[in-house]
Each structure stands twice: as structure tokens, then as C-alpha cells.
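Only a single protein chain was left out; the remaining protein chains are all shown in position.
Chain lettering (A, B and C) follows the sequence in which the chains are written, and residue indices restart at 1 in each chain.
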Amino acid sequence: MSNFKPLNKKQIAWRAAQDIADGCVVNLGIGIPTFISDYVNPEIEVIYHTENGMLGMGPAPKRGEEDFYLQNASKELVTIVKGGSYFDSALSFTMMRGGHLDIVFLGAFQVSEEGDIANWSIGEKSMVPSVGGAMDLVVGCSDVRVLMQHCTKDNRSRLIKRCTYPLTAKKVVKKIYTDLAVIDVTPHGLLVKELVEGLSFGELQNLTEAKLILDNNCKILKAPAT
Amino acid sequence: MSNFKPLNKKQIAWRAAQDIADGCVVNLGIGIPTFISDYVNPEIEVIYHTENGMLGMGPAPKRGEEDFYLQNASKELVTIVKGGSYFDSALSFTMMRGGHLDIVFLGAFQVSEEGDIANWSIGEKSMVPSVGGAMDLVVGCSDVRVLMQHCTKDNRSRLIKRCTYPLTAKKVVKKIYTDLAVIDVTPHGLLVKELVEGLSFGELQNLTEAKLILDNNCKILKAPAT
Amino acid sequence: MINKCVDSAKNAIKNIKSRDNILIGGFGECGAPLELIDALVDSDIKELTIISNNAGIADRGTSKLLQAKKVKKIICSYPRSLDSYVVDDLYKKELIELEVIPQGTFIERIRAAGAGLGGFYTLVGVGTMMAEGKEIKIIEGEEYIFEKPLKGNVALIKAYKADRWGNLVYKKTARNFNPVMATAADLVIAEVDEIVELGELDPEEIVTPGVFVDRVYKCKKVYDDLLQNVYVKKHQMKNK
Partner (left out) sequence: MINKCVDSAKNAIKNIKSRDNILIGGFGECGAPLELIDALVDSDIKELTIISNNAGIADRGTSKLLQAKKVKKIICSYPRSLDSYVVDDLYKKELIELEVIPQGTFIERIRAAGAGLGGFYTLVGVGTMMAEGKEIKIIEGEEYIFEKPLKGNVALIKAYKADRWGNLVYKKTARNFNPVMATAADLVIAEVDEIVELGELDPEEIVTPGVFVDRVYKCKKVYDDLLQNVYVKKHQMKNK
């Protein structure tokens, strides 16, 4: 196997952050996506939505400025920026389901060749099932992007022909950022747009259960040290 | 025919106003019901809803205090009382359709034996049809009361076996105040609760196409001069 | 930087096309975006479908669009008024297509479009001519009518204050259909009385978060001044 270095989680977030344009309204799911806001170009304005009822979510509060009444959907204390607003859950999910968010970034357990996503349950009967807003987020938004490790800890592919975990939704994922590659979900299949330096397409395909297609213009996936 | 004196329109409104309890939230339709608020006991608090988006509608503004931005559903200038609120149309109709108003008072062209009501159209093809909030008002509220003249100008009964004008809704009217009587719509039929002085039940039935039932405890319908 | 403010009504209505479905806010004239409507009148756009509670009063607002022969169809709840001679005339001459919907169903259908729903069931209209041709479903023993979402290509709405993100607050009963219409069109254009600095609107009082709004146009003349006289005169005539 050749010599390549996978991105770390923050580097995956950094890469995803580079694709956010000025003025975008985004929702960052739990897991790797929570780091994205640290790497967005500070020259642009990005509006963060949190489904418990706020637009314009700001960074974690400074010591002494914490407010119990100001939380995100992970029940963490946050802040609000100038221009932000509060609203009820019905309006919050109107935004999500009605297609009013520009990009949704999510973690996932599995993504299929067709863009099916499984990210809310690993089907363990003994665990109390909890779906939250996962299904609403991916169904309403026309630009759903997944950030995840390419493989599980025991080296099974997360990009697979058919999801084996309970589905979140079918055919919704548009783009995937992993520690090894950037991949577009297209009508023709999974198109590899970027590969980490030193990794060949053949090697990536060997690590991936789903069938991949190499983009003619495939670039090197690089991220600064974080 | 015996000697009796029908109520005038304001007296019909007066009679209806006597049945409003402290704390009631009511909607007053156009026509005779608009006079009701003039006759509500000033010792009690009644909250007026207007479907264009306000609770706590107050009386007409004084000269010099008119505000274009403060209108009722008839597009007349009104005021707002202490404790009033503004909201959008979706919430306004949530109140109406969801059963959150206590009493709806409406005018009508016709009411049937079963409580069907026709109050939005006389079916003239040449007139531009307009339904507004009439149907929503009567469907959502469990206490719909009609105020109307007992007969049309050419002496046809408005209380009929089956409405001939386009229906607003079926089986929704609970009580009817006319210039001649107060009538409850019951599962057994139209029960006459009050009759104007000097009018016999037989005479009322002669003026009425719908079948009436005399309440054992029928009272005299009286109203102060207005 | 996000800046949704545009400098003219003409620029505000850019990209509206002939045959578009246009949601227009306002209960009568109260909360109607009159300068945006004027800009449509002055454009060469035509064959519009107007989705609005009313259909114009006297020769103002939507009546102008009708007079200028811009409108193919109106979907509304209450087109008639004492002064609705423009729509009355077109209707009698069968020069306009008219779809009349109960007001609550009207706004709920628009909300369903904005909220990404496929439709809903309502009791309103059951047993009346409003149910004709509609699917019926028995739910818990009661008869309901199926109603579809009603979406606009464009929404022209009116608010009181805005900031450059498109956050909006409304004024009194001029709120009405505007906040819901703001959720239910591909292109949402707000005419406002005032534009304030970002951060000046209290996050608790914002009714329409900017995410729903594409363009903000500050009107040339606050119509409160214009229409106040008309309404006050009518009011004083009636209440004297």
C-alpha cells in the first residue's frame, strides 16, 4: 500500500468549510460537522440554523456570559449573532422541510451508491431509539452533504451498495467528505472529485464497498494542519 | 293576526349580547352581529377576535386617532384594547378552525331545521363569488349563533327545511336570534325558547317553513328600546 | 456580506416572468405591497396568476394589475367589496378566471407549500360547493376534504421594518397573510417602510427570519400617509 495520510476530523471539517459561499444558511449536524464553523472564511457571512429554534447561532459563550436559555439542538450553551432570530419548532421545521436552508452538513454511519443515508440508529434493540430532526433535515434540503470517516474503526466501508443500518432517507446525499476523498453523488454513481495525496483511485476503490467513478479532473485533497 | 312588535336589528343584537358570559372570546360577523358589542354588560370582559389577525379588538377610533394599519375583517378602522395581540392569518384561522373561540355570532340568509347555514352567497351567477372566512368560522366553533330577521323582505321564511342557497356548512348552528323569537337547534329540532310579546307559537309556525317545537318553559322575548 | 436590499421597485421585481404565480400579501390594502404592484403594472410581464386574499379595491393595488390586463387568473377568498368594480366587471364579462377558496384553507394551503407538506385534510367546505371535485377521506368517523399546497413562483409581501439579512417585522393588522406567503415562493420580495441596521431588530420580535426573504425594497412613500386619508374619510362618514 502506498504512503498516504488520511485527514483528521478537523481537516475533514476544514475541507467542507471551503465549499460554503457567502450568505449561505447552513445547519451543522452533530459529530464532525460541528467543527465546520471554525474553518469558514471569516470574510464571508454564513448563517447557522439550529433546529431547536434559532437562526444566527454564534460560537460558544465566553466564561461569565453563559446563558441557560440560549442552547443549540445538542443542548449545549451557545450565543446569537447580530441579525439572529428565535422562533418556534413549527417554523424551524418549516425552514428545514420546506427547503429554506442552503446546505445541511451531517455525520453518517453509512451512505449508499444512490445517496441513501443511515445516520440515526445502528439498529441495536437495547438502545432507546432516537431520531430527533435527522430525517427532517435531509428530506427538505436540496444540498445534503455528509462528513465521515471513510471506513469504520474495524475497517469496514461506510460507502456501500445498500445501507444495512436503519435508513434516515433515500437518495438525498449530494456530496461526501471523508478522510480520504471528496465524492459527489451523481445520477451515474459516486464520482471521486478529490483524493488525499499518495492514495490511488484503485486503492480507494479497494477500501470502498460501493462502486466509485474517477472524475477526469480529480484533484488532490489537501488540508492545512489543525 | 294578534298584536305584536318585532325587535329591530339593534334589539336582536341586544338580546344576543345578554348570553355572553364574562371572559368569552367571540367573533362577530358582518350585519346585525356588529351591533352586539354595544350591548355587552360593561362589567364583564369579552375578547373580540377579528380574523384578519387581532384579538382584543376595541371600538371605532375617536376622531384624530384613526390608524390605517388597525383594521377589522370588514376593512373598517378599529382600535385595540389592553391585552390585545396581533398575529398572522395562519394563527388566526388556527384559532377559528381549531375550536379556540367560545362563540361565533353570524348573520345568515337561511338556516335549516338541522342547523345547516347559508350565509355567503345567494347563488347569483353574475355576482363575483366571495366566501372569505365564513366557512372556517362556523366549522371550527362549537357554539355558532345566528342573528337574522325571521323572514325576508318579501315575507319568505329564512328558517327552512332545507337551505336553497349555497351552503356555508352543515349542522353547525346552535342558536338563532330573530326579531320574533329565540330558537335552539337541538337533536330533536328547532326549539322555541322565547317569543316576542303578543305572538303565539301557532302564528310563529305560520311564518316559518321549518318545523318548530315549543319549549315547555318558553319565555317572552323582550328588549329595551334602542 | 449579505445584503438583500435593492434600490428600486423595478430592480426588486427583476426575474418575474409572464405566466408566473404571484402571491400578494395584504388583507385588502392593509399590508399589500403597493409599490411592487405598481412596478409590475409598469412592466411588460403578463398572463399572471395572482394568489391574494382580495382582488383590488377601487382603482388601487391589484385592481391596477387587472386594468392593465396583466392577470389571467385570480386565486383568492374574498374578491368582492363595495369598490371592487374592476374585478366585478372582468368577472361578469368572463375576461378573468376566478378560483375562490375559504380564507383559512387559502392560507393553510400556502403554509403547506412553505412547510414542504404534500397537502392536508380539513372539515371546512364539507357538504358545500367548495368540496366539488375534491377527494374526501373519512378520519375518525368524520368527512374531510383533501387540500393541496399552493405555492408561488414569486411572493410580493409588505412589512414594516427590515434589515439587510431580510429579517422582517410587521405593523398591527398589516401582518395578515405576509409572514406565511414569505415561506411559500421561490422568489420572495418584501416592500418595507424602513430599513434598519443589522442587530436593531430584537431577535424575539422578528416575525419573518431573513432566510425566507430574497429582496428588500424600501418604499418611496409610506402608504400609511396615502391611504390614511381615504380610510379616515370613509370611517368618519360612517361614524358621524
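In the analysis below, a residue touches a chain if its C-beta (ideal position, glycine included) is under 8 Å from a C-beta of that chain, and two chains touch if they have at least 3 such contacts.
For clarity, every value in this text was computed on a predicted model and none was experimentally measured.
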Sole contact to the chain not displayed, among A:89, A:142 or A:186: A:89
Contact with the hidden chain (one of B:22, B:65 or B:197): B:22
Option touching the unshown chain, where B:7, B:80, B:128 or B:160 are the choices: B:80
Among A:22, A:38, A:67 or A:197, residue touching the chain not depicted: A:67
Chain not shown, touching residues in chain C: 108, 112, 115-123, 137, 139-140, 142, 144, 148, 169-172, 202-205
Contact set of chain B toward the excluded chain (per top definition): 22-23, 25, 44-45, 47, 49, 54-56, 80, 82-87, 90-91, 93-101, 139-140
Residues of chain A (touch criterion as defined above) contacting the omitted chain: 50-54, 60-61, 63, 66-73, 75-77, 80, 86-90, 93, 96-97, 116, 126-136, 139-140, 166-170
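The definition used in the following text is that only the chains that are shown with their structure count from here on.
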Most remote chain, CA-based centroid, reference being chain B: A
Where chain A and chain B are represented by their mean Cα positions, the distance between them in whole Å: 57
Geometric centre distance via CA averages, chain C-chain B, whole Å: 29
Residues of chain A whose C-beta touches two or more other chains: none
Of all residues in chain C, the ones touching two or more other chains: 111
